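Every protein chain but one is kept in place in this view of the complex.
Note that the chains are named A and B in the order they appear, and that numbering of residues resets to 1 at the start of each chain.
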Amino acid sequence: MAKRIDVSGLTAYYGTHKAIEDISMTVEPRSVTAFIGPSGCGKSTFLRTLNRMHEVTPGGRVEGKVLLDDEDLYGTGVDPVSVRREVGMVFQRPNPFPTMSIFDNVAAGLRLNGNYKKSELNDIVEKSLKGANLWNEVKDRLNKPGSGLSGGQQQRLCIARAIAVEPKVLLMDEPCSALDPISTLAIEDLIGELKERFTIVIVTHNMQQAARVSDRTAFFNLAAVGQPGRLIEIDDTERIFSNPSVQATEDYISGRFG
Amino acid sequence: MDTTKTTDAPPPTSQPPANVQKRVNRGATRPGDRVFLGLSRGSGILLLVIMAAIAVFLTYRASLAISKDHGNFLTTFEWNTNLVPPSFGIAVLAFGTVVSSVIAMVLAVPVAVAIALFLTHYAPRRMSGPVAYVIDLLAAVPSIVYGLWGALILVPHLNGLFGWLDEYLGWTGIFSWQGGAPRSMLTVGILLAIMILPIITNVSREVFRQVPQMHEEAALALGATRWEVVRMSVLPFGRSGVISASMLGLGRALGETMAVATVLSPTFDIQTSLLDPGGGTFAQNIASKFGEATQDGRDALIASGLVLFVITLLVNGAARAIIARRKEYSGANA
């Protein structure tokens, strides 16, 4: 199910401002890749280019290639709507649809994509909520609004919503930054389980988190404020945190800047 | 919003020196403070007095008129205030006011919502700014100008439409047309729709613009098309705002005077067809009958104005209640 991502020569703009420049990397299927780096270095922007969400921002524009198992996301004739069905996303702040029940939130993506029988929907919703480790907490109140849940539960609801449509890749943009430590731990455990089925890319500000959950880590940096962000290096997480090959990475990880 | 509550009691962490604090808390001990507080509080009280006076005086004059009314004020189908004793009732006016406003709402609300969506989610960015600005300005065009335009430009253009409606929908009775000048309830409804369109559009646009980016992105990331984003995130979020915008528009349509007075050929009866001229509204009736009215006639018109006042209060109250509910609701989700 999971797919490989191959990025080559990717540059993204906001209007005339160049946000990230010339990024190339490969993300293996069924692995967790963490993006770390100081604020404003473009790691979230880069993440959003991987499911064509960057162009939703006014003035957003992308050059370069992103191959999903050899198919270019930015090729001619590619429908961004189809791309986003293949590459799911979880956002920084939990964003369940406020007017929908828990059940409807999880079923929202499925209902867009086709006609499901009630029993099929029930099965998929249950499976997705179980997959997001939320089923036991909400199974008695599936018809209550999703906004009544705690922040951590809401974020797991959003993960359930994203995995219900069986994407090939799951992007997570600082999914724990709005959560307390216990909820964070629950999400981190979940990421470990989800990588059996999905290719996962996660942006995080928290280096311990990157070290805990990821197999590979990419470090982004920018030369100066106003300059575009660049990929400094990407390597096995263990290596990045013990013996990085670039001095800047070591400085950042050891807390000397950023 | 919170500024109101915290204005004159600074939070403990940033307290001014103790002597100042004491003075501030006791409010108006200095002469200057006392005068200023008195003036501003007096203005607030003046507003309340005006509102009370409106209710009291209208009710008083209305009661004078109704006590002389030989007919039934609610059900009589005539307005003969010069008879001795006078005989008048508001049934025709209530009917005409409701019908014309309902037509206006049915025509204006969907179009206004569509334009608001157009401006926030569909139009090219370069276009939406200036267009929104122009619509803002159009909301400020005086109603008498809409009336003049309606009477001299819109009415002649409606002959074709009325003929067509009569030909294909005449069998319903509602859309039959005997060929009189197209100055009917439908004309009034169309003109009112055009007039309230900018107001409803502006308020709806504000609401749609406030839809949090993250709700829209949630739908986009699931692979929703633009219309599906609108249906899943924008419309549910904006629904109560659109309802209250519509109520504000309805309030204006109910009380509109001059535009109705210029395009309608009023008669004091109820037409079963929307296309045949005739009927009347509260506000139009006051404007048209006022010139020849005697003292009793004026009191009778004031009585009908009181009814209009109460109706618009109810409609506006409902709109405010919806807005207030919406605030609580969105606060709970923040």
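The rule we apply is simple: a contact is a pair of C-beta atoms (placed from the backbone, for glycine too) under 8 Å apart; a residue touches a chain by one contact, two chains touch by 3 or more.
Here is the rule we use: contacts and distances are computed from a predicted model.
**Student:** The chain that is not shown, which UniProt protein name from "Phosphate transport system permease protein PstA", "Response regulator", "Multisubunit sodium/proton antiporter, MrpD subunit" or "FAD-dependent oxidoreductase" does it carry?
**Tutor:** "Phosphate transport system permease protein PstA"
**Student:** Of A:R4, A:R93 or A:K127, which sits in contact with the chain we cannot see?
**Tutor:** Considering all chains, including the one not shown, the answer is A:K127.
**Student:** Of B:I90, B:A104 or B:L117, which sits in contact with the chain we cannot see?
**Tutor:** Considering all chains, including the one not shown, the answer is B:L117.
**Student:** Just to verify: which one of A:A2, A:I20, A:C41 or A:L68 makes contact with the chain not shown?
**Tutor:** Only one listed residue reaches the unshown chain, and that is A:L68.
**Student:** List the residues of subunit A that touch the chain left out of this view.
**Tutor:** These residues of subunit A touch the chain that is not shown: 1, 68, 71, 73, 75, 77-79, 82-83, 85-86, 110, 112-116, 120, 123-124, 127, 165-166.
**Student:** Residues on subunit B that touch the omitted chain in the whole complex?
**Tutor:** Residues touching the hidden chain, for subunit B, are 1, 3-8, 10, 14, 16-17, 19-20, 23-24, 27-28, 30, 32-33, 35-37, 39-48, 50-51, 53-54, 57-58, 60-61, 110-112, 114-115, 117-118, 122-123, 134-138, 140-149, 151-154, 157-161, 164, 194, 197-198, 225-228, 230, 248, 251, 254-258, 261-262, 283, 286-287, 290, 295, 298-299, 301-302, 305, 308-309, 312-313, 315-317, 320.
Assume only the chains that are shown with their structure count from here on.
**Student:** Distance-wise, how many Å sit between the C-alpha centres of subunit A and subunit B, to the nearest whole number?
**Tutor:** Subunit A and subunit B have C-alpha centres separated by 47 Å.
**Student:** Where on subunit B does subunit A make contact in their complex?
**Tutor:** Per the stated touch rule, the residues are 125, 212, 214-215, 217-225, 228, 232-233, 236-237, 332-333.
**Student:** Could you list, by residue number, the parts of subunit A that touch subunit B in their complex?
**Tutor:** Within the complex, subunit A touches subunit B at residues 51, 53, 56, 58, 81-85, 88-89, 91, 93, 95-100, 108-109, 112-113, 147, 158, 161-162, 165.
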